[in-house]
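== chain A ==
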Amino acid sequence: MDKQEEEGLGSKHNTSKVENSDQGPGRRKNFGPYVVTFFILFGVWVVLSGKFDPFHLSLGVISCAIVTYLSADLLRPSMRGLLILLVRWVPYLLWLMKEIFKANLHVTYLVFHPRMMDLIDPEIIKFQSKLEGDLALVTFANSITLTPGTITVNVSPDGDFKVHAIDKASGEPLPGEMEARIAKVFGED
Partner candidate 1 sequence: MSEQYPALLVVVPLLSALVVSIAGWINKRLCFPIAVAALGVAAWSAVGLLLRVLDEGVIVYKLGGWSPPMGIAYYIDYLNGLVLPVVSIVALLNLIANKKGIEQQFPDKIGPFYTLYLLMVTGLLGIVVTGDAFNLYVLLEIAALTGYGLLAMGEERAPLATLNYLYMGTIGACFYLLGVGYLYIVTGSLNMVDIARLLPPLYQSKAVMAAFIICMVGVWLKMAFFPLHAWLPNAYTYANSAASSLIAPLVTKVMIYVMIRLMLTVFTPEFAFTTLAVSNAIVWLAVIAIVMGAVLALAERNLKKMLTYIVVAEVGYMVGGAWLGNRDGMTGAILHIVNDALMTLCVFMVVGNIVYKVKGYAFEDLQGLFRKMPFTMGALVIGAMSIIGVPPTCGFFSKWYLIVGAISAGHYGFMAALIFSSLVSVVLFFRVFEICFYEPFADHHGHDNHPGGMDEAPVSMVVPLLIVAVILIVVGLYTGDIVNHVIQFAIPETMV
Partner candidate 2 sequence: MDIMNIIVCVLLFSGLFFLTGGAVGILRFPDFYSRLHPAGKLDTLGSFLAMTAFALFNLHHFSLGALLTSLKILLIVVFIFLASPTATHGIVDAGVRAGLAPWTKGEKRR
Partner candidate 3 sequence: MIWPIDLAILTLVVVAAIGALRVKDLLGASILFGSYSFMMCLLWSIMGAVDVAFTEASVGAGVSTVLFVAAVFRTSRRTRD
Partner candidate 4 sequence: MNMETIISIKPLLAVLVSLLVVPILVLSGKRPNVREACTFLAAGIKFLIVLSMVPVILNGTQIVYTIAEVIPGVAIKLRVDSFGMLFALVSSSLWIVTSAYSIGYMRKLKEHSQTRYFCFFALALSATIGVAFSANLLTLYLFYEMLSFATYPLVTHHQDHEARSSGRKYLLYIVGTSIGFVLPAMLISYSLAGTLDFSSQGFLAGTGSKPLIGLLCFMFLFGFAKAAIMPFHSWLPAAMVAPTPVSALLHAVAVVKVGVFCVARVLTGVFGTDLLFSLNLNVPIIYIASFTIMAGSLIALSQDNLKRLLAFSTIAQLSYIVLGIGLLSPKGMTGGMLHIAMHAFGKITLFFCAGAIFVATGKKNISEMIGIGRRMPVTMAAFFIGSLSIIGMPPCGGFISKWYLVLGTLEAHQLPILFVLLTSSLLNAAYFMPFVYKAFFCRPEDAMFESRVQEAPAFCVVPLVITALISVILLFYPQPFLRLAKMMVQSITGV
């Protein structure tokens, strides 16, 4: 298993940018990512299509092949990435949903509060994240954004975060637990 295979969804290294779609489709010898991409896509196709006669299935195969050829280097999945996804993401997502729900209630409370202007106190928080992989950083940033009260303003590839928080309460827990959990998901802890 070479380096390519090891990356995937759980990419650790910034070097992944090297391969960042620069080499055009179909140049690499390794077919692993292609196969994985193909099957992911075909799964989605089946959900989309809902027709299981040979004609439509063959159309599906052709379509997935085309997309794989064109864009597999964008998705860059791997077998390991998939497994990680299944095993570690689900709990994280559940936790995230809970957080989102909680924070949403908070913001909703703010929204409907008659003296809303007094309650909110926006500020910009800066902190350095320990996460390294692109995907991890993005997941973290998006999770921050999805939990109301905080919005990621800027992420540098090195992990400098700038977050806009609507009030003190929203901004406090950062980076905290969320970062740790994401680090766990991506195996960076």
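Criterion applied: all candidates are chains of the complex that A comes from, given by their letters.
In this text, a contact is a pair of C-beta atoms (placed from the backbone, for glycine too) under 8 Å apart; a residue touches a chain by one contact, two chains touch by 3 or more; residues count from 1.
Note that the structure is a prediction, hence the values are computed from the model and not measured.
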Pick from 1, 2, 3 or 4, the complex member that touches chain A: 2
Parts of chain A lying in touch with candidate 2, wherever the complex brings them together: 44, 46-48, 50, 100-101, 103-104, 107-108, 110-112, 116-117, 120-124, 141-142, 145-149, 151-154, 162, 164, 166
